[in-house]
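What follows is a short report on a single structure.
Shown here: the complex without one of its protein chains, the others still in place.
By written order: A, B and C. Residues from 1 in each chain.
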Amino acid sequence: GAGPVELDEPFVFGVILVGPKNDRGWSQAHYEGGLYVEQNLPGAEMIVFESLNPADKPEATLEGVVDDMVAEGAKLIFTTSDEFEEDTVGAAEKYPEVVFISISGDDAWAEGQDAGEAPSNEGNIMGRMPDMKAIAGCAAALTTQTGKISYLGPLINFETRRLAASAYLGARYCYQEYRGLDPDDLEFTVTWIGFWFNIPGVTLDPTEVVTGFLDGGTDVVLSGIDTTEAIVVSGQRADLGEQVWAIPYDFEGACDEKPEICLGVPYFNWGPSYLDTVEAIATGTWEQSWDWNAPNWDDLTDNDVTHVGWVDGPALTTELKADLDTFIAGLADGDINPWTGPLNLQDGTAYLADGEIATDFQIWYLPQLLEGMTGPSE
Amino acid sequence: MKRASLLQRGWVIVPILVALVITALLLLAFKVSPVEGFGAMIRGAFGDMSKTLSVTAFWVPMTLAAVGLVVSFTAGLWNIGVEGQIVMGAIAASWLALKLDVPRGLLIPLEMLAAMAAGAIWAGIVAVLKTRGKVHEIFGGLAFNNLAIIFTNYLISGPWQPPEGGTFRGTSPFPDKALLPLLGDSRLSPISVVMVIVAVVGVFLILRGTAWGLKLKALGKNPDSAFLLGVSSERETILALMLCGALAGLGGAVRVTSWFDSLRQSISGGIGYLALLVVMLSAFRVAIVPFVSFFFSAVLNGSITLQLRTQLHSALGGILTGVMVLLVLLFGDIRTLRILPGQRRKKAVPDE
Amino acid sequence: MNDSELVRVLASIVLQATPLTIAVCGETITERAGVVNLSLDGTMLLSAMAGFVAAYESSSVWVGFLVAGLVGALFALIVAFGSIRLRKDQFAVGFVLTLLGDELSAFLGQNYTRIPGPHVSHLGIPLLKDIPILGPIFFDHDPLVYFAFVLVAVTWWWMFRSQPGLQLRSAGERPEAGFARGVNINRLRYLYTIIGGALVGIAGAAYSLDIKLGWSEGLTRGLGWIALAIVIFGGWSPIRGMAGALLFGASKALAAALQRRFPEVSVVAFNATPWVLMILVLLLVGSDATERLIQIVPRRYQRRLRQILRVRAPAALGTVFVPGETGED
Partner (left out) sequence: MQLQIKGIRKYFGDVKANDGISLTLQPGKIYGLLGENGAGKSTLMKVLSGYHKPDSGEITLGKEGVRFDSPAEALASGIGMIYQDPLDVPSMRILDNYLLGRDRKVLLDRAEALQELRQTARRVGFEVDPQAFIDTLTLGERQQLELLRLLAMGAEVLILDEPTTGISGEQKEELFDSIRKLATVEGKTVILVSHKLAEVQELCHHVFVLRKGKLVGEAEIPCLTEDLVRLMFEDVPPRTARVPHVRQEKALELQEVGIDGERLQVSGLSFDVQSGEVFGLAGLEGSGQRLLLQACAGLIHPSQGRIFLNGRDVTRFHFHRMRSQGVAYLPAGRLEEGLVAGLSLTEHIALATMDREFLIDWKRYVEETQRRIDRYQIVGQPETLVDELSGGNQQRALFALLRSPLQLMLLEHPTRGLDVRSADWIWQLLMQRVEDGAAILFMSADLDELIERSDRIAAFSGGRMSRIVQAQETTAEELGYLIGGER
């Protein structure tokens, strides 16, 4: 925030979630972002709508929820899923006096593929998660004993490919640099369940997928889905005396499910960006933008500043932590960039030439998984 | 036929009221005043014109499916597969909407026909599995529901992915000419209301006045006797399910061409199951279905506002309707209550 | 896959199939008595939720299982009461309960979503677990797994080798005959419907307290229906039912493995395996085509083959029994 802002009148903002607000993952992170605003800005008032997805609520539409929220006085509405991206455009056009923030979208990105699609009262916010995923990948590579890492993927799109690939790049780098092993020996498998969270009968069951990973010799599971199955199942196996670890995702508190095996968690911290947005609107300084917010490298867990974060998990040993910190420091000052060529796509086509550094565009719109990763690209 | 007495007819109000009381108690248990809760629901359903239109728009596909279900229930069939039939209708309509470039006047009827055909075929498979493979329609239907949803997911994440790349949300929006004309800002298309009216009247007439309707009725009550009376049970089973599937498929088309503007994952999201409840609460009578269905739609839409206002889980609407159907099913007919303990049925007493 | 990997996969399948085995066993008991409890899917959801909440609040998994069993028994009681006393359509009552259980679990469990809670702990059986291959697959698990084994064995013995089992089967096959021999058919149907329901409830809690740890909305959705289909595939025998549950578990493990093996095939295609499998097994045990197939083989093998491939529902399944008043209505 840019200094304390005082509200003359209550400021109502809406948060529309795709899952339940207590999912210990993506949706809860947003919900807590909203709570952060309420705590730090007296007079700010959040209204939440959870589980807006057609499987849970065929009768609900984004438009209808927005109608209700506007009727309740909302001046700002966060739509927190890529599922909502297109309907947000429609809602923004319907209520030009209300600001809409489509999380993880690209419609307001001037250089993006969908440039110009967003009306002027719609902005995009996303945390720069690939960096954190690289750290997660690194932690996994440092820890693995079997050389087998698995990534529990949700559905396949630009975002999920981007994140899985980042984790892979981080893992490769650390496997080679800190452990002195051949990164080509590292097995990195991605299994997509089919949606952001388990829809029984329709998606693969994440519990079973993780079980399959562990049975197959994987000892570190990275989660890419909104919910906590990866750490829960791994935790169960650890209780049986197996040497396995997990890295959950999305939500800062996700390690709590099973701290003993948690190597850390890359998480979103929406509070600061939400607060900035609310303040900007309250003071009339808000302008449309596409924000891909970087972490606060000085302290990845300072939740008053950083937009994405990494908390070390209790299972990370001190010596490994030293290597990980070296890696993080390298990322922070730019010495290390996992997205440096040569880099080939999964089908073998060259993506980055030797020494070439990926642009935001190339990272955001990654068309396939990378060479060396096992698992479907589309 | 004896006419039901006033008490017999009016009795059904009692379980309905009990269901409301149970829901009110549930609200109280979660520290929400029932007045506020039900008030929010009513405002959410009928608070302004746009809400009422939204309720109506949601009502359309549910009613179409429910009307179809009256036909399959008449034939004694448990068409749980209606959910998948809605989805297949949506897929077929989407297919034409995305791929066919003809004028609107032609495209929309074609979409509707394709949707009906797809729903009918999906139901037909379940029917043939039943008649030829002895797979009960509940299991056939259930499997094909999930297969239809999985097929949708395949399409929207694969071949029909929007050109700018996949999210899992759905296909690109259809061209305007592929969409049903809407009433103002709402998602309600007057054309779809006409379809409902035609369906209700049509099914009413079919069941009341046609030879086929009579055959279904006989089939549903006693397949063996019906067969000896000249009803081809296999053919009528298949046709009854297919007609239901066609109407459900039409409902699916309405979902993609007016409620949404594209094919989405979980395009139906349980509307088919709701339709089954609607039909049960309507005591399998087609003339009552539209009203019960409207009530369901209002409750569900109302519970969106309820959730927003009270932060209570919106499953409350489903609980209200579920408890109501259960109570009406169990206790709605006062005549069957007479066999409760202590009130055994009257026996003929010696009259000398 | 090397040997030890295969063993681990098989052990996981056994573990994952445990709740289904229990549910299938429960419903088999119910249906053998002549009642169809269609509410399995809703029962399992609600009891998974209730079981977790109870275990969480009491810090005891056993309280959790107890409460889950009671919830299952309550739903079963509603089905039994509706069909036996009020003579309503069993399918209708069961179906409504299915949806209601789903909604109730979502609503009542809303504040207990995805929080860590107590769970069943591991207990390898000494000696047995050290048997090569079989040991780790069957005897190095949670007590719940052994409970399922014992349950299946006891149920089978009860059904086919004990006096009460004869009565149970007579209620499902020919209630008039049981009645004539002094069996109180309807009381027995109440009893076994409730016992079956309680087992289904325990199966639900087995998910939230053992297999999937914790509660989240829709935790077991769809599995109740699968269990119902397995009861048919299992030919209303607990042992075959358990085989069906294992087969189903294997098919899901296969789906995940196949996805890794064939990345070029669309991810979602593999999600369809359980449902395709469900139709195929029901076709196998029911369709006339199987019968024609059987007739091809030499006559002396036919009876055996028919026993393996085909199933026959209890003759009085889903019918109402009114003692001494048959034919009066």
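Here is the rule we go by: a residue touches a chain if its C-beta (ideal position, glycine included) is under 8 Å from a C-beta of that chain, and two chains touch if they have at least 3 such contacts.
The model shown is predicted, which means the values in this text are computed figures rather than measured ones.
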| item | value |
| --- | --- |
| Contact set of the excluded chain (shown chains only) | B, C |
| Among C:R181, C:R261 or C:R304, residue touching the chain not depicted | C:R181 |
| Which of C:R169, C:R189 or C:K212 contacts the chain that the document leaves out | C:R169 |
| Residue touching the undisplayed chain, where the options are B:M112, B:V231 or B:V286 | B:V231 |
| Positions on chain C contacted by the hidden chain, ascending | 161-164, 166-167, 169-170, 173-174, 176-184, 312, 315, 323-324, 328-329 |
| Touch list for chain B against the chain that is not drawn | 1, 209-212, 214-215, 217-218, 221-222, 224-232, 347-350 |
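Here, only the chains that are shown with their structure count from here on.
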| item | value |
| --- | --- |
| Distance between the centres, which are taken as Cα means, of chain C and chain B, whole angstrom | 29 |
| Approximate Å spacing (C-alpha centroids) for the pair chain A, chain C | 38 |
| Touching two or more other chains - residues of chain C | 110, 222, 266-268, 271, 275 |
| Chain A residues counted as touching two or more neighbouring chains | 51, 56, 155-156, 194, 199, 201-202 |
| Chain A partner contacts - residues on chain C that touch it in the complex | 1, 5, 8-9, 11-12, 16, 110-111, 113-116, 119, 121-122, 211-214, 216-223, 252-253, 255-257, 259-260, 263-268, 270-271, 274-275 |
| Chain B-touching residues of chain A, taken from the complex the two chains share | 47-51, 53-61, 63-65, 67-69, 72, 82-86, 94, 113-114, 155-158, 194-196, 199, 201-202, 365, 367, 378 |
| Touching residues on chain B, where the partner in the complex is chain C | 26, 78, 80, 129, 132-136, 138-140, 142-144, 146-147, 150, 153-154, 157-158, 273, 276-277, 280, 312-313, 315-316, 318-319, 322-323, 325-326, 329-331, 336-337, 339-340 |
